[in-house]
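All protein chains but one are shown in place.
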């Protein structure tokens, strides 16, 4: 009953490669001769304009290499070292960036709010409670609230939820940052215009992830408030995040933006997660942990099943203690890969 | 007498694109299905092994996104915030990284040594003089000397020169860092084995530049002393320099390493600089500023010539005050481009 | 039944002034004419030698201005920015230094261990559990465990407890830091030799608090391992913690060290806390929250009692939500002040 070693996995959507539309633009950008370095090239200009069109506002756009840098630089631009950032306890900035936000900001503390454990989301009350906890100079003053959209547990903030958080943020003089490593999956899931879930809902800065959506490397930091972007180009340069041959970071975004490939990629990944969810939820011994609203399924599996899946060379992360598994779908996850792992799980649970 | 708008320039070797051998590996690495993220993939393993072979030693290799990050992270790993780094006054770390080294190290000061103005190189005496200047706790203690190879003015340190600097460094308990953004051009120029000009000469850490040699993005930090690399992977991660889809950063290096393409690319760029030098040095009104040993020619041109070259849409940097021009050749600079700009300069000087 | 406005309080032992023995040395150090600056004076030399005698080991001693600086600099010297520090959730470094440790270390994260809520102490198991939680480069690597002695809730680690923690620390390659803002109170409470509870028990660095023990300003950072103190003087200087007129920071320590005034001061403060505890524990409506082992009493009082105490101008901190009060005794707290507040509380509770 052993299955062939898969060449697709569910560990992360960053296991996937470059989508063909993006790759095409790398090749194309390589064919145009010499180009001005550091972003003063025509490709980068085009992408920035396209992103302004996409968001229907005159936002400021910067490209950096990865998500840790995007989040850390954006947060550092919103607070000083003696300020603090309110985040969910499962936020990537808190759990998976090796102290990047603290490093880039020279010490800004992340204040963990006890958000909903059942859905990985911050709530206005949780934020309010962190803000009210202290008001003295012995504790770093909150200046930012950061949301992950879609969240680390595969759920999605609704427009109403983001609006409610932005309202409390505004009242408490906090800026709103959105970690959008999987922003595309959230937009695809909500089926809203990207402006609705960002600046129209009160988001100040979005880190728009490209890598997990099909790029080889690179994220866009999008400031909806121009004053917040002042001198940000210097910050990017100093922090080692300014690409000299920028066109190879920026041009592939055209592949995502043309014909809404970014949404098509996200919708596909989300659909694969729904398929996986359909298959898993009916398997006795499997417990779905969070409602799958984007491209991830979190499921508790029996420990021996996890072990044997790994023996069959499936790769995935275990999560929140024993038995919890994160199964992440990518833009290129094939239905047959989903069926294959679901069949393996069913068989192993039944054994 | 106007020339057609060029699609090649002499502003920087980072205006050039991706060399075909590197691009081939991006495509190839994209064809292998899902790969483990963050460098635990087989492509990255292969490249690291190949670099160990190249340097004939069991060095530790890390990939980061650009030269500012490579230099800053390497220097930060060699000193604490209250230490200092001795560099030439024209060193890229001092003049063109927007305070990156100070940022990554949280304050390490760069101490500018008055190296040879005629060749852009540090000397043992210049280093000694900086070290001896102060020995009290009110001034940051020197811990590193950094060399740029080839230098910012297109010259190259000989093996003897590096050895002499490493000797004084060792005596003064300084580590030796080499900024090798154009390391390939230096090795090609010297025609030595890469180990000869690095660890065998006393270099502790090399930042081996890939971008200017034909990659889209990415530099290798090579530690020849394992103890210096301790926990460096954490440093890279925290600083936002760890690529999730690492194979697209690492695999293209195989294109450079196969059949010594990196040397071929460098030799070509160097040859183009020699050709340009041949043409320029005989033009009345042109003064060659530094001996062109790598891929750059520095020449003083009359101001009206500079102006008119720009009107003809040639791009290049002016340097060290009025009249000094940096003309940089890349792996893909065509002889006809060299002839074209040389003819333009000759004509403009004669006019 | 209103009491006169007190000129003593129970808010903090740093409300107290300078003890006469310390003040005497300020005056005396001022009478000796000019002195060499920055610690190269004879007073500072004497104090360092006396501290080496006190600890019966050749430790390295540095004086800094306050506790935040002492802890932050000591921790920064034990870890890099991508490392982490394990502390109790109530640790001063976590709750009351405004991100100082993260600032001085350029980003080292504090990892909060779920220590005993009933006594404010870390345990080997809690430390082990933090260490084991993660072992990947996406999370900062633990390098230090920090203990507060006496703790933030007025309890004291026994020699056995410190030894057990140091043992697990050693096994996990962690250094042991002791925040000894109230080290004197702990030593007085335990009635052990200061070496027993520090280096002989496995502590690497002690921040020995002077301010709360009767000095105007200044703490001593004591490194029991010489190699850890390498270049620490530079760190102190760069961080703005090197006093030019150092003798006025160091000489007052002689007042504490002569005739064991530091222990006498601590014993007195501890005795006042015991007296307060005796009085409070028998008052109906008062609940003692932690066993008072040093110079603090934590007691839950009815909210109207707290309010009326404040109306009578008693100052003290409320702690851990509604009703919890911290009542801290100092080296100069008078028995009649204790009796006065106890009487007020008893009367208010009875009302």
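Chains: A, B and C, in written order; residue numbering restarts at 1 for each.
The definition used in the following text is that a contact is a pair of C-beta atoms (placed from the backbone, for glycine too) under 8 Å apart; a residue touches a chain by one contact, two chains touch by 3 or more.
Just so it is clear, the model here is predicted, and its values are computed rather than measured.
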* Write down which of A:75, A:242 or A:346 is the residue touching the left-out chain. => A:242
* Asked: Of the listed residues A:17, A:67, A:107 or A:292, which contacts the missing chain in the full complex?
  -> A:107
* Structure fact -> Logged for chain A, residues touching the omitted partner chain are 38, 80-83, 106-107, 137-138, 140-141, 231, 233-238, 242
* To do: Please give every residue of chain C in contact with the chain that is not shown.
  => 6-9, 11-12, 14-18, 23, 26-27, 29-37, 64-70, 72-73, 97-100, 103-104, 106, 211, 216-217, 234, 237-245, 248-249, 315, 330
* Structure fact -> The missing chain sits against chain B at residues 81-82, 84, 95-100, 102-104, 106-109, 137-140
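Keep this in mind: only the chains that are shown with their structure count from here on.
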* Does the chain A and chain B pair touch with the same residues on each side or with different residues, judged by whether over half of the numbers are shared? -> same
* Structure fact -> Rounded to the nearest Å, the gap separating the Cα centres of chain B and chain C is 50
* Taking each chain's centre as its mean C-alpha position, how far apart are chain A and chain C in Å? -> 42
* **Chain centre separation (chain A, chain B; CA means) in Å** => 34
* Pull out every residue in chain A that's touching 2 or more other chains. => 97-100, 103-104, 106
